[in-house]
Structure formats: structure tokens, C-alpha cells
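Here the complex is missing a single protein chain, while all its other protein chains stay put.
Chain naming follows the written order as A and B, and within any one chain the residues start at number 1.
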Amino acid sequence: MKNLAICWGKEFKFYFQSKMIYLAVLVYASISATLALYGSDFYNVTTINMSQFFLYQPGVLATMVPVLTMRLWADEYKNNTLEVLLSQPISIWSVVGGKFLAAWSVAVIMILSSVGIWIVVSLMVDLDNGWIAINYLITFLVAGSLCALASAVAAFCYNTIAAFLGAMALCMFVVLVDFSSWIDELLPNNVMLGNLAKSFDFKWQFDNLIAGQIGVAGILYFVIVIAAALWTSLIAVEYKRR
Amino acid sequence: MKSDNGKNIKIIVFIVAIVVAATALSMGISLLCGNLKFDVTADNRYSLSEETMKFLEENQKDIAIRLYKDVNLSKKSPKLGKYGEYVQRLLGKYVDKSNGKITLSVIETVPFASTQAEAEKAGVKEFELPNKEKYAYLGAVFTDEEGRSMTIPRLGVERYGEVEADVTRLLSVLAKDKKAALGVISPFFRVANAKNPLQYAENYPFIKQLQENGYEIVLLREETPYIPYNVDAVLLFYPLNLSNLTVFALDQYLMRGGRVIVIMDAFSDRRFVRKKVYKQYQSGLDKFLQNNGIVYQNNMLVGDERNAKELVLDGQKINYPLKPIIDGEKGEEKKINNGLKNLYLSHAGFFEYDVGENLKVKELLSVENSSGEMPAAAMVDMDYDELLKNYLPTGKKYSVAILAEGKFVSMFDKPLIEDAEMMLKMPPFLSVPLKEGKLLLIGDSDMFSADLWDAKYKEKHGAYEAVFISDNMRFLLKAVDYMTESGYVTLTAKAGRLSLVSVAQVLRDKAMANYAKQKEDSEKKLMQIRQNMAIIGDKTKAKGLTTIAQFKEMEELQRAEMAENRNLEQIEYLINKKYQSYLDWLAWMLIVVIPLGVAAAIWGIYYAYELGAKRKAREYVK
Partner (left out) sequence: MLVVKNLAKILGGRQILHNINFCLKKGEIIALLGPNGAGKTTLMRCLVGFYDLDEGSVSLDDKTMADGRDEFLKNMAYVPEVGGIYPEMSVFEYLAFMAKLKNVDAKSFANNLKYLVSALELESVINQKCETLSKGYKKRTALAGAMMSYPKFLILDEPTEGLDPKQKQHLREFLKSYGKNNIVLISTHIMEEVEALADRVLMIKNGRLICDTTPDDMKKVSAQNSIENSFCTMMDV
């Protein structure tokens, strides 16, 4: 646990040292606000749960998270630090977990930078603040799963560009692909398969969770995605050590 | 020596195994925890009420719900699309909690396809939309195992607070093997008028509401010698000069343990007396009631100063105490009054009672402490100032609705009808009660006129489009449920909001506020000018000719009117400009200023941390 914290601390500081966090916050907060205001009829139909803001979050995060994770492993290879790091008396889990948690922490800070929208809008209209707070937590969870997926891709890549493009492709695929419609198209009356497809559908799970009804299955879905992606990262690093 | 390729294959197998394991785990969780959900909304929009949960637990009947939803609902109307999703989730909750008794299928209606025809056939009606797409479907059909069907033709956003009440109601109706029957006697709904028995239904649509809420309405003649066996209760709405024969029928019905709801009034309705002439109301039941120790005071009206509604008359606000708003929660019979907060009455008469030991009276609705009274006769041909002079605050308790249960005393000692053939059809005469009866008395028929409970009463609509402004209809439903012992579930509306006053509206109001005074002044000026123009117009009309002075004056006024109109346009332009500037300000704030501010704040914090770290490093090295 201590080693995990040490690795997290080092990676977390990296985002500040490399000034990446400022760029991420600026770009993310601006894009999110722009999409919320102009992506749908925000001014005229103001929903009680700021759904217009959350609607675009998976897409925005799928773009921003690869920026946060692209240097996680590529820089270690570039600077020859991986062999130093992995010859220390710490487990590989700590390194993988620390890197993931650092990216997730920065993603959380990035998401929190949009709280300004919530505050400004709530000064004007009466929002369901509890619901919005929960939706923020769900967005953190989604960011976590995207961070885990993107860092798994990054762990396989030796350079930054490849890590960014690979992670972006995977995140976009996960977020945008509508498995349930595919199944509906291919096998229209197969309820069982349809439900199964839905349970895999990232966007469907997210939409379900932010609708005001927190399903345990939905939360576990994202937790499993995180666990599976971290495991894959671990395998990637192990693979490179062999 | 082990081969390196073997390791690669192992890793690939390992990754595949992880994916497969995660998939299996995810599927398992979906199946096991799919129904485990928590409602996080402030208005608990996904939580079913205790009554609904109890009903679902006890229900033994298989009921299928078909939700007809336009395939492009969200595109056609985002608001309706969102609402459709919400209703679907809520219905899903019913399914989850029904122990497999309730099933839900969502049918996407496609324009001009068989699904649309099917929806229409099942009674689902289209929404007319303001945009290019003219209509969309969102309705639900409930069918029980015997094929009995009930439909909510339109699931409208306005009925957000009522949707659970509607759904549970329909389910509870279908859960019963037979619909409960309510006999209705009223001069408003005459059986004799075969062409249109419900001719006053537009003013008193509660009959339609009762029908749509699961009751079979049996219209009985005003002159009826007996109450038929097939009704579960009788509703006398506005009984007017009932004949002795009808009173005999009701008397005998109560002797047999019958259940009667009587809705009376302090006034004779204008339909039955000449306009603007006050005539004391006579139900014809007075003698029967007095015989049982109950008096209906219809020569006095009940007032309530605390709940007095502010009325705007000729631009002036006055405190008008004759439309009391009553808290139903204070009523004694909780099965009827529970959860009913706002009950509006208008010019109600009241009940006084001193009953014998065989009867038990429960107060349902009453006005006290801040109460007062006024002679009913003073209501006609008086202006409101005069009316208020006649109002006498008393602080007494006035009962405007009561429930009498027990053994009633008969008014008759022998059968009223001597016709032997008729006697054979009728139940045997009873001079002493056979069973305990129930009599529910309400002292104001206006309580159920559409304008006191439905914000959209002028439009033609059914139960599922009515927007309640009070709990009056719900009070009647609960009262009828209680009296007929139908076992139907009547829920109170869920408080909460689906949508908000928009940001645009707030900013527009803010922009307007800047120019409110100027606008008001300008509008006043314009009104003055038009009034002056009208005065001159009247003068010229009266004389038949226009003088030069009048002509000039008129010309000047017209010029002034034009100038004032231009001024108003200018003000509107300024309001719009201000509104646009607010929108721009908001966009700048959210897109540029706040992100920059947050980034700067983070930089500041880290900079301070870095300075500290550097100092620490120097100290270590020293």
C-alpha cells in the first residue's frame, strides 16, 4: 500500500511538473462547457440534473483521458527508468496501480474543474444537487475505467504517439459502439442476447446510472472494466520484462 | 530449455482468459444484481410508494403492460423523449417488484406501420407536437389475464406527478375480477336525456374521471322506487327537490346496509333557477337527515379568513374568504382523507349534527378557528365590497363534509308503494335497519366542478390529461373507493419537478427587470392615449360628426400612439440586447473564465508547494 502511494505520488506530481494538468483542465472544462451550452438546447430546456452536461462526458473523457495516459509508460521506456523502477523492492502491481491512480486522480481534478458550470447554473435555477453530485461520482467512475483502459494500451506501446492513438481508438470504440443496436439489427427478437449486449454497452450503462437510479450492476460493470484493464496492464509490463 | 514463443502464447491465452472472466463476471452481476437499484433523485422519482408496493406484493393476477413509444420520440420532442425514458424505467420498477406477475413490453411505434395501427386500436392517442413532425405516440395499455384492457392514451409530461397514481390505479382495477359499480342520481346527468345523459359533463367531468378510474357508472332515474342490487354504492350529486319516492328508495337502501354519498350545495344552480335570482336550495333529503339528527345549513356560507384566497377584482386585490382551502389531513377517516392537503371549496354550506347512539359521525372536512359565515342570500346581486360587509367572523367549527356510519332510523313505517306488481320487484320493506349503512355528506357541489380541481378543464380530455390544481378529485375518488369497498388504490400526487424554469427564462426575466419601469410607463401611456382616442371616438359617434378640434386632437393622439409604439419597440430591442449580452456573458464565464481560473488556481497551489519543497531541499543539503 505504501509503495502504491509512493508510485502514485511520483506519477501525480509528474502531471504538474510536465504542466500537463493545466492543459487538460483548460481544454476539458472549455470543451465540456461548450458542448453543454451548444450541444443541445441548454438555455431553453434546462434539466434538473444538468443532463446536457453529463450526456457528452463519455465522449469528452474518451478524448481527454488518452492525453493523460499516453506518457505513463512511454516515458519510462524513453528515459530508461523502467529497469530502475522495476529493480526496486516494490511489486509491479504498485507501479501499475500507482500510474493508474495518478491518471485517475488527474482526471477527477479535470472533471471537478467543470463544477463551475454547476455552481453558475444553480445560482440561476433550482437544481437537484444530490442527483448532480451522484452523477459527478459516476463520471469519476467512468473516467476511472477509461483511464484503466487507456493505461493498458499505453503499457503495450513504446512511444507516446502510439499510446495516445491506440488509447483514443479503444476509448472511442468502447464509448461510441452501440452493441445493443447491433444485436437489435442482427437478431431483432432475441431478448436474452439483447440484454446481454446492453450489459456490455458502456454508454448504455452510463446513461442508466446517470438517469437517477443507481444500479449495483452498473457500478460493478465499471469496477470490472477497471480490474480487467489493470490486469491487462500488468500482463503488458510482465511481457516486457521477459 | 523453455521456448520464448510458448511464453507469448501463454500471455495471449492469459489476456483472453481475463476478457472471458470479466465478461462472465459482468454477465453474472447483471443477472444477479440487475434489479438492485437505488433512487438518488430528490423527489424519489424512481421509488414506488408504500401503497403501490403493498399492492404489488398482494397482487395475484398476471397483468401485461404494453408501452407504446414513438420510434423517434426523442428526436421529435426531446422533453417527451426523456419523459418516455422515465416512464419506461418506472414501469420497469413495477415489473421488478411484482414477483413476476407484471410484464412490460416496449413497442416502438413507427409511422404508418402496423405498430402505429396497433397502438391506435388499443386506444393510444397521438400527441400533437408544435414542430414539423405533427404527432408522436407515448401511451400505455394494461391487459389482464382475461383480456380486459385499460389504456392511458397519452402519457403527458404535465402529469409527471400523477403517473404512479395512474398506473397503480389501473393495475388495482385490473387486479379485481369485476369493476365496482356506482349508481348516480343527479339532475345533471339524466337517464331520460337518452341522447346526451352526461350533458353537463364538461362542467362536472368527475363522472368521466370515475369511469376512467375503474368504475362502472349506472345512471339511475331521479324518481326511482328502489336502488338496484347491482350497484356497490349510490352517489347523489346535487339532489334537487327529491321526490318522496326517491327518498324512500334511499331510506330502504340504507336500512339494508347501503352506502350513499350525497353532494349538496348552498345554492340552487343557475341552470334550474332564473339567472341572478337567489332561490334557497332544497335537496328533498332534509326530513330524512333531520330524522337521523343531521341538519344541512344551506342558508349560510362557510368562510375561512386564514385560508382566504386573494382575488383580483378590477385590478384590485381583495381577501375573499368564501373559498376556503382545507387541509384534508385533519379529517377523521384516514382511509378517505390521508395525504390530501389542498381541498378547495366554494361557497359551501355546512352540517350540524346530534345523532343517536346507533350512528357514529366522523368529520371529514371542516373549517375552524379562523372561520366565519355569511348569509347565502347575500351572495346574489352584491358586489364584493358589499359581500365582505356581510361576512361575520365567528371562529366556530363548521363541518363541510361528514361520514355517518351505523344504523339509520327510517322515515317510513309502511311501504310507500302499494302496487303489488312493483312490490314483487322491490326488496322487502324494512322499518328497522337490517345492517349498518354508510352515509357520506358533502356540503358543496362546486368542489367537483372542473374549475376547482383541473387546470385544463375547458379542454376536452380524459383522466390522464387532467392537471389537478387541488386534491378535490382525489377526495372523491377515495370517498367512492371507501364507500364501494372497491379495493382500488388511490395515490396522492408525487411532489417534484421534471423540468425547470429555463436558464433562458431566468436571463430574459433579468433583462426585462432592467427595463420594467420604462416598459410599464410606456404601456400606461399607450393605454391612456387609446382611452382618450376611444372617448373622442364615442363623442363623434354620438354626434355623428367630427369637429376640426376633435379631428386635430385625434391626429395628435394617433401621432402620440405611433411614437409610443416605437418607444415600446425600442424597449423590446433593448431587452433583447441585454438578454443576448447575458447569454454571451454566461458563455464567456463557463467556456473561458472559469477554466482559466481553475487552471490558474491549480498552478498557484502547485507553485506554493514547489517553493516549499525547494526550501526543504536546501535545508537538507546545508
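Operating definition for what follows: a contact is a pair of C-beta atoms (placed from the backbone, for glycine too) under 8 Å apart; a residue touches a chain by one contact, two chains touch by 3 or more.
Fair warning: this is a prediction, and the values are worked out from it, not measured in the lab.
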Touching partners, among the displayed chains, of the absent chain: A, B
Option touching the unshown chain, where A:34, A:63 or A:91 are the choices: A:91
Contact set of chain B toward the excluded chain (per top definition): 1-5, 613-614, 616-618, 620-621
Chain A residues touching the omitted chain (full complex): 2-3, 6, 10, 13-14, 17-18, 78-81, 83-91, 241-242
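Everything that follows uses one rule, which is that only the chains that are shown with their structure count from here on.
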CA centroid of chain A to CA centroid of chain B, Å: 44
Chain B contact footprint on chain A (complex, rising order): 16, 21-22, 25-26, 28-30, 33-34, 36-37, 40-49, 51, 109, 113, 116-117, 120-121, 124-131, 134, 195-196, 199-200, 211-217, 220-221, 224-225, 227-228, 231-232, 235, 238-239, 242
Contact footprint of chain A on chain B as seen in their complex: 4, 7, 11, 14-15, 18-19, 21-23, 25-27, 29-30, 32-34, 36-43, 45-46, 78-79, 82, 85-86, 89, 497-504, 506-507, 583, 586-587, 589-592, 594-599, 602-603, 606
